[in-house]
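Only one protein chain is missing; all other protein chains are in place.
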Amino acid sequence: MAQIHFSNVTKRYPNGHLALEDLNLQIEDKEFLVLLGPSGCGKSTTLNMIAGLEDVTQGSLKFDGAEVSSVPAHKRDVAMVFQSYALYPHKTVYENIAFGLRMRRHPSADIDVRVRNAARALEIEHLLERRPGQLSGGQRQRVALGRAMVREPAVFLMDEPLSNLDAALRISMRASIKALHQSMGTTFVYVTHDQAEALTLADRIVVMCQGVVQQIGTPDDIYERPANKFVANFLGSPPINFIDGLLERSGTTLQVSCGGISLALPPSKAVQLAARVGQQVTVGLRAEDVDESGAERGSGADCLIAGEISSVLPVGSDQFLGVRCGGQGMFFRVGKERSFSVGERIELPINRSRLHVFEAASGANIGVSDASRMAAR
Amino acid sequence: MQAPGIGRRWLAKHSVNASDQRSALLLLSPMMAVLFAVAVFPILYSLWISLFDIKLTRPRSTPFVGLGNYAQAFADPLFWTSVERTLIFTVMSVSAIMVIATLMALLLNQEFRGRRLLSTVLLIPWAIPYVVDGLMWKWIYDSGYGALNGALYQLHFIDKYVVWLGDTAKTLPLIANAFVWKEVPLATILLLVTLKSVPADLYGAARVDGANLWGRFVHVTLPSLRPGFMLVIIYEAMMAVRHFDLFFILTEGGPANASHVLAWHIYVETFRNLSFGSGAAVAYLLALATFAMSYVVIRTVGNRI
Partner (left out) sequence: MSYALLAKRIGLFMASLLFLAYVLAPVLWLVSSSLQREANITSVPPHWIPHPLTLSSYRAIFTAGDPSASTDDNASFVPSTAQYLLPALRNSLIVAFAVVVLNLIVSVPAAYAMAKIRYIGRDLSVYFMLATRVIPDIALVVPFFLFIRKLGLLDNLGALIITYLAITVPFSVFMLLNYFESLPDELDKAARVDGCSRLQTLLRVFLPLALPSLVAVILFTFLASWNEFLFALMFTQTPASQTIPIIVASFTSDFTTSFSFINAAGVLAIVPPVIIAVLFERYIVSGLTAGAVKG
């Protein structure tokens, strides 16, 4: 019904700015795809191209196999929820929702039924005769959703629809949007810069940076097996810890050393990275990858992070420790059983199997973590 | 100077502190002085004069006639002719300004190379004085040698030169054209500003909703322009109703009173017939009419202050 296929699509603006570089993406029918990245990465541009609001400079865009890059926006079967909601200020809520159907010449009776059903589902029936200027932010957001819903489109586009809402409302709306996707059974393409939102909502995520796709995969893929430093850093809160160092051989094991630290890599990685001894690498270690169970204890001091606590941040159920070690600062999450104080020296055992190793120059992930490799198998 | 006890309570009731009140009055005083002396005083004095029969040809006798001047004005057929001419001129001018300015604003709202040139050139008619505007068009409209005749003749639309300003049927439209030409830039800019305040997303939403170019114009552009339209119509109507300069330069109220508008009527009465009293009366009537019209403007614009 609505499979979208980008082939070698490039978008260049008249002033020379390159917004998208060689995008290849196939969006499957009925999937919830999230375009994730910082501002300027090209995610909104991609969305606008699907809607027909931006032209394709080079390459081809197909809906269900048919080329659509020359089809104007008002002829595509696409509905969109804008970040600013873009409600027509001089029309009533009813007319705002009905507008798309009117433009496509639906019979009035049919329009009325659809509008009222959508309004009921979104709990805005009592607002139908008001104007957008009289509504709160959350109410306007639901009107924008209603306007897109009634069209029952082949593709449902959303451009950061929750970013103007306050935190609590954002969380509850995420659930509503997920439920909407289940009930509508349509392809959803969703743009956001919020990685938590992406991980919650998506069937698949496309991570982008400066017009280039960094990685496409399921939330689990992206989180556990990041393709490069950018993806590893972008997902996860707090951001992943990076330790830069030199890959060395020490007897039969490989280790990464820098400053005062020397991190021994697990044996499986020794095989993977044997060829790269002597190169600069970056080790990626997530805040939650502290090995509290002590399973690896006994392997010696080289799987400990030893350093000085620089900050203690309680967050309700856990606490975050800022640790300085070998001149680098890191964050780890630990339980609340023990209390720590600033300045205290600490030795944290880490879960070596969850390390990633990235090439320092390109950022590419050359040593995907063991744990996830096992899960992928 | 200490505010007296009562004064201080009154200020406090309006949550204004005395030093602020003092500073404000101080900063306002130059403007108030100028306006009172040069605006308020003449307005009131004008009203006073209109109650007397003052003729400069008969300076010693200035009897009080009360509303006599006003009654005389209403009874004067030339007065009603002026009202009619003024209304025709105003309606013609404002309609033309609205249409042309809207088209120009829509054009200038597009992105294209050379747009800066257009918006710079646009200011030229606005910058020149009405006197030169009149003179320029008078030369173009000239029956013997004018460019209008010359162009139409060369394009074979006419086979001999035609009388333009001297033709009573054509006089008002021609003067209106000269007026419109000079007023359009300001109207265009005001409309353009309104256009630019429309968020781009609104057009995007309309496109996704299925509206083609015409649909977007009708459902997004026009409704958004409404406040701009109101402002331009009211402002230009006010300007047209009181306009004088072009009538002085181009036709002096003629031919045969074809362009005898209210402003000209007042001028003739005051400075040619030298009857200050009756001139002031008609002037005051015009003032009242424009005051009524502009009460609306001050209400809408004033609420944004």
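Letters A and B mark the chains as written, and numbering starts fresh at 1 in each.
Keep this in mind: a residue touches a chain if its C-beta (ideal position, glycine included) is under 8 Å from a C-beta of that chain, and two chains touch if they have at least 3 such contacts.
The structure presented is a predicted model; accordingly, all values stated were derived computationally and were not measured.
Although it is not drawn, the missing chain touches B when the whole complex is taken into account. Only one of the listed residues, B:L67, B:V132, B:L222 or B:A256, touches the absent chain: B:V132. The chain not shown here is touched by just one of B:L51, B:L172, B:L186 or B:A237, and that residue is B:L186.
Touch with the hidden chain on the side of chain B covers residues 10-11, 14-16, 20-21, 23-25, 27-28, 30-32, 34-35, 37-43, 45-46, 49, 100, 103-104, 107, 110, 112, 114, 118-132, 134-140, 142, 144-145, 147, 149-151, 153-154, 161, 181, 185-186, 189-190, 193-194, 197, 227-228, 231, 238, 241-242, 244-245, 248-249, 263, 266-267, 270-271, 276, 279-280, 283-284, 286-287, 290-291, 294, 298, 301-302, 304-305.
One rule holds in what follows: only the chains that are shown with their structure count from here on.
For the pair chain A and chain B, the distance between mean C-alpha positions equals 58 Å. Those residues of chain A that touch chain B in the complex are listed here as 48, 51-53, 72-76, 78-80, 82-84, 86-91, 99-100, 103-104, 147, 151, 157. Interface residues of chain B, counted against chain A in their complex, comprise 199, 201-202, 204-212, 215, 219-220, 223-224, 226.
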